[in-house]
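Here is chain A:
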Amino acid sequence: MPTHSEILNATPIAADAVVAQARSMFDQGYRLVTMSVVDLGDGNVDIFYHYDLDNEMTHFRLTHPKDQPVPSISPVYFAALLVENESRDHFNLKFDGLVLDFNRTLYLDDEITSTISAPFCKISTIQKKD
Partner candidate 1 sequence: MSRTIIPFGPQHPVLPEPLHLKLVVEDETIVEAVPALGYVHRGLETLASIRDYNQMVYIVERVCGICSCIHAMCYCQGLETMMNVEVPSRAKYLRVIWSELHRIHSHLLWLGLFADGFGFESLFMQFWKIRERVMDINEATAGNRVVISVNVVGGVRRDLDKTQQRWILDELDKLEKELRQLMKTMLDDYTVKKRTVGVGVLTAQQALQLGAVGPTLRGSGVAQDARQLGYAAFDELDFEPVTSPEGDSWARSKVRFMETLQSMDIVRQAISRLPDTELAAKVPGKPTGEVVCRVEQPRGELLYYLKGNGSKNMERVRIRTPTFANIPPLLAMLPGAQLADVPIAALTIDPCISCTER
Partner candidate 2 sequence: MLTFIAALIGLALTPVVGGLLAGVDRRVTARLQSRFGPPILQPFYDVLKLLGKAPMVVNSWQVMSAYIYVMSSALAVLLFFMQGDLLLLFFVMTIGAVFQVVGALSVPSPYAQVGAQRELLQMLAYEPLIIVVFVGISMATGSFKIADVYAMEKPLLLSMPFLFIALGYALTIKLRKSPFDISACHHAHQELVRGVLTEYSGPHLALLEIGHWFDVVLILGLCSLFWHTSIVGMVALLVVTYAAEILIDNICARMTWPWMLKNVLGVGLVLSVFNLLWLYVS
């Protein structure tokens, strides 16, 4: 029974398996709901991949160092383009193989990117408040 609201139960996944996993989900007819990124504060980020098939969600968790490029699933799911670019803006993540890289200009302008390196990372929020 699918639920509207669940305590997140995500399957861990390795960086090199992300694209293959996405491909397999795509082939099974899953819809990519979105990706979520959280800064863990220890130099790593959690990247969640939320998939949906007939209202049943499947989640994957990729724990990844912030400064290393993440494999992009946008070649598989075109829809990932926006969310990956958004993560690029917010967390200054890099994505390998992004189909259209806005290069951190999806939302942000120089005024922000030149002063706050990653507004959604913990360190940056403190910077802003200073």
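The candidates came about this way: all candidates are chains of the complex that A comes from, given by their letters.
As a convention for this text, contacts are C-beta pairs under 8 Å (C-beta built on N, C-alpha and C of every residue); 3 or more make two chains touch, one makes a residue touch a chain; residues count from 1.
Treat the numbers as computed from the prediction; the structure is a model and nothing was measured.
Asks: So chain A is shown by itself and the numbered options are 1 or 2; which of them touches it within this complex?
Replies: Among 1 or 2, only candidate 1 touches chain A here.
Asks: Across the complex, what residues on chain A touch candidate 1?
Replies: These residues of chain A touch candidate 1: 2-8, 26, 29, 31-34, 36-39, 48, 50, 54-55, 57, 59, 77-79, 81-83, 90, 105-109, 119-120, 122, 125, 129.
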